[in-house]
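Shown here: the complex without one of its protein chains, the others still in place.
Order as written gives the chain letters A, B and C; numbering starts at 1 within each chain.
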C-alpha cells in the first residue's frame, strides 16, 4: 500500500480545485510509493473552508495558515493564495520543514523570490511551483524532441497568451474573485499571470534569456474596486509584449493580453530550429505540430500529432485511456503531482523548483523594468 | 450530505476504469443528492479483482457475478463485461431489483435486447446504457441546436468511426484483451463496437432510421486465437459501411473500420440542414463546427466553437474549469453519472435507456442482415 | 517559335471561360512545341458569341457548330455545350478528323459514350475529357505517391462532392444558366455533374470499381422551368450516395449533393492504405494531407503538405511562382492543356481519354441503375 503524504492546502479557489482533483486522481492512474491525503484546507472564512472540505473530502479545516503549518500531521503545504501571500507562507512552511507546492508566479518580485528560494534550499525541503503546462503531454514531448537534438540550432522562439475576459469596462477589480486585477494582491497583471507561464516554458525548452525590450499597456484606466466600492485607477498591465534574445543566440517575441477578442486561453508557442520546428496551442492541447526538414522534400509538411498514443512514447499517455482519446487541462496537474511524488520517493528535486521559478521571476521583473524605462534590460 | 448509492461493478477492463473514475469524480464537480459508493467489483480472477479494488478503492470483491447481484448492499449493477454476458447479468439484476448501468452495445442481438428491455421495464428499475458520446459537451450542444430548430429541414447525415489498430496480421484474436475481435464474445466487429456509437447519436439527433443498405468486409481472414493458440477464421466484420434513409426524409452514410491508417478513434458526424449545418469530431472533441446560413452573406463561414464557455450555455462546462480550458474523453462518463443520479433523485428515466439502446440494436441487426443479403432492409 | 494549334470552341459558358483562359496562359508558363490559337467560338446567339470572342480574343465566330467543324482552319474542337449535345458534336468532329477536347461527363449514357469512343478511336484523333481535378498539383502528387507504392494495400476509399446552391425552392430549372437542373439537357443531376469527378479520380487512383449499391433523392420535387415558364417535376437527382467495391478489394463510399448547407464545392477524397493514407479537399486545393505509418511512432501525424515547392517534386509547381505562393482552380485547366499539347507533340494519348471517361460513365450508369432497382449492380 502507498504511504500517506498529508497535504495542507491554503486557499480554495480555481487552483485549489485543480490541485485537489489532482491529489484525488493521481493514484488511480499512476503507481506511486506515496498517496496524497487531503488532511486540511485553510481559508479565512470558516464556512467557505468547510464547504470546500466537504466537497473534496478534506479531513479538517483551518482559518489561520500559521496554524496549518504548525500542525505536525501536515507533510506538505500547497500554497494557492493570491501572490502577495506566497512569501510569508513559504518562509514559514520552510522553517517548519514542510514540503512546499507553490502556485505561480513564485513571488511578487525577485527580492521575495530570492528569499523564498534561499529558505527552501536551506531547509532542504522538496519544493515545486505549479507551472503546470510543462506537463501537458504535447509540451513534454516538445522538450523530449529538443533534448534529442532534433531541432538543431535554434533561430526563433515566439509565444503568446491571449485572453479576452477583461474587455468590458463594467468589470470591477479586486476582491476574492478578481484579485488578479488588483496590483496589491497580484503584483502585476498579465506579466505575472500569463507571461510567466510562457517564460517558464521558454526557459525550460530554450535556455536562458539574456536581454529584453518590453512595452505594457493598461487599456481601461479605471475600474470600480470590489473592496472599496470606489472607482480607482487600474495599476496592473492589461497587455505586455516584449522582444528577447536568448543565450543560445535565438530571437524571441512574447506577448500576452486580456484584450484579444476571440481567445479565451490561447497560449501558443513556436520554435524554429535549423532542422525542425515545433508549434503548440493550449486550445487544442492534445496536439503537437511538428515540421521536419529531414523528411523527403515532396512530402514535407507540418504534422499534426495527436499526442494520445501509448507504445509510441507519448509522455504520460500510457496511464490514461486508449489511443485517440484525449485528456484535458486538469491532467497536467495530475502529472505534476505524480512526478513530484516520484521525486519525493527518490529524494530528488523535481522542476520547476523554486530556483527554476526564480529565473522566470527575473525575466518578469526585467520585462516590467524595460517597459517602464523604454530601454533594453539585461536579465 | 449526499446519500450513498452503492455500486457493484462487473468487469474491470478499460470501461471499468472509465466508469470508476466517473463515480469517484462526480460529486467533486456536480451538486447531487446521491453519491456513488464503490462497494464491490466482480471478476473471475480474484487477484485481478483485488488489484483493481485496491487501485480504485472498491470496498470488496466478488468472483461470481450472481453473488454480487444477490448482495443486499448493492444498489446498482454496472455491467462492463464482454457483450455475450450482458443479457444474463441484466436479467438477473433486474430480477433482483437493482438499478442497471450497462455497457454498449446493449446485447448480442435484438432478441436479447428485447428480453433485457422487457425485464428492466417490468422490474421498474432505473436503467441506462453507456453511449457516453451524447454527453460530450459539443455533442450535447448539437442536440440543443437541433431542438431549437436552428437547422431546419434536415437533408443529410453522415458519420464515420475510423480506427487503425487491427491492420497488423500479427495481432491475435480473443481472450481478455482482444475479445472485441472474437465474434463469440463480441457478437459483431465494428458494427456493434463503433457503428453502434454512431447510430445511437444519430437516432438521438435525427430520429428514426427506416431502411439501410450495407456492406461488410473482413480484411484479415485468419488470426491466431489467444485462447486456443490456433490460427482460426476471423468471424467479425473489420469494416462496415451503410446507406440509410431516416424517417424525416434525410439521407445518410455511415462507415466504420479498424483499417483506416492514421486514425485512432476518429468518430465524426455532420448534419446538413436547410438553415444550418453541424460537424463534430472525437479527435478534437471540445469543438463544434457550425455553419449558419442566416449569417450575413459576406461573413458566412464555418465557426469553430471552443465549447468551454460558461455563461454562454455550453452544456456541463460551468462545472469544470475556466473558459478556454478543455476537458477530455473521461468527462463524458462523469456527465452520464451526474445525469443518471439526477434522474434517480427525480424518479425519472434518463437516456439512453435500454429501450433507446434497443433501437440502436435494431439498426445494427438490420445493417448486418443487409450486408449478408445484399438488399435494402427495413429497420 | 511554337506551332499554332487552332482551337474551335463550341459553347461559351463557365467552362468556355475556364478553357479559354487556359489556352491563353499556357505558353507563358510552359515550354511547348505548340501554341493554341483562338480561331473561332461557336454559339447559337451571334451577339453572345461575338461578345465572348471580343472578350477573349477569338478571331471569328460561328452560330452553327457543324460549320465550325467543317472549317479547314480548325485543328481541335473544344466541346463546352450541355451534355445532350456532346455525342453529335463529337461524332461529327471525329469524322472531320479534328482533335477533340470534350467537357465532362463524356455523354448522356454509356451507349452514347461507346459510340463516341469508337468514333475517336476509329478516326485516330487525339481526344481528352476535361476531368480537370487530376491536374491539381496535390492530386497529381497523390497519384505519384500511390504509383510509388507508398500506401501499400488499399483498404478504403471515400469521396464526397458537396454543394448547397439549390436549396432554395425559388430557384428555377433549365435554360442557359440552369441546364444542369434539367434532365433533358444534363442527363442526370449530381451523378453526372459532381460524382463523375469523384469517380474519374477514384478510377485513376485506385483502379476499377466492380459493384455498387446506390440511393438518390430529389428533395425539391417541382420547380418552375425557365423555358416553359411552368412549374414542372424535377427529374434530376439532387443527391446521390453509393457504396462500392473496387477490384483491388477496397471498400468505398461516395456521396454528392447540392443540399449540403455550408459547402460550395467541397470535393474531398481520402484513401487508407496499409502503410499510409491520403486526404485532399478542393476548398484548400493546394494542400495534400498525408499520414505515413513508417514515421517514428511518437512523431506520427497527418502532414499538411503545402504543395507549392519546386525542387521538391511538387507537380507543375516549378512553372509558376515561388514556394509558398498558391495557385488556384483555373490552373488545373492550364495543366491539362499543357499535357494535351505535349501528347500531341509526341503523338501519344493523354488521359483522361474518351475511353477513360467511358469507364466513369459506366459507373455512373450503374449507380443510377442501382438507385432505381435497390440492388447491387455490377459495373
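The rule we apply is simple: a residue touches a chain if its C-beta (ideal position, glycine included) is under 8 Å from a C-beta of that chain, and two chains touch if they have at least 3 such contacts.
These figures come from a predicted structure and were not determined experimentally.
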TODO: Touching the absent chain in the whole complex: find that residue among A:85, A:227 or A:260.
DONE: A:260
Open item on the list: I'm checking contacts with the chain that's been left out. Which of A:239, A:288 or A:350 qualifies?
Closed with: A:239
- [ ] Taking the full complex into account, find the residue in A:2, A:51, A:85 or A:167 that is in contact with the omitted chain.
- [x] A:167
Open item on the list: Touch as defined at the start, partner being the missing chain; which of C:264, C:346 or C:378 qualifies?
Closed with: C:264
Task: Hidden-chain contact residue, picked from the options A:28, A:48, A:143 or A:156 - done: A:156
Task: Absent chain, residues of subunit B that touch it - done: 141, 144-145, 287-290, 292, 295, 297-306, 309, 311-314
Open item on the list: Please output the residues of subunit C touching the missing chain, sorted low to high.
Closed with: 1, 14, 17-18, 20-21, 24-25, 27-28, 54-56, 163, 165, 263-266, 282-287, 306, 308-309, 320-331
Open item on the list: For subunit A, which positions touch the chain that isn't shown here?
Closed with: 155-156, 158, 160, 162, 164, 167, 213-215, 217, 219, 239, 241-243, 245, 249, 251, 253, 255, 257, 259-263, 272-277, 291, 293, 300, 302, 374-376
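We adopt the following convention: only the chains that are shown with their structure count from here on.
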- [ ] Go ahead and align subunit B to its copy subunit C using Cα positions, then give the rotation in degrees, nearest 5.
- [x] 180
Task: Furthest chain, CA centroid comparison against subunit C - done: A
Task: Interchain centroid distance [CA atoms averaged], subunit B/subunit C, Å - done: 42
Task: Distance between chain centroids, defined by C-alpha means - subunit A, subunit B (Å) - done: 36
TODO: For subunit A, jot down the residues that touch at least 2 other chains.
DONE: 287, 306, 309
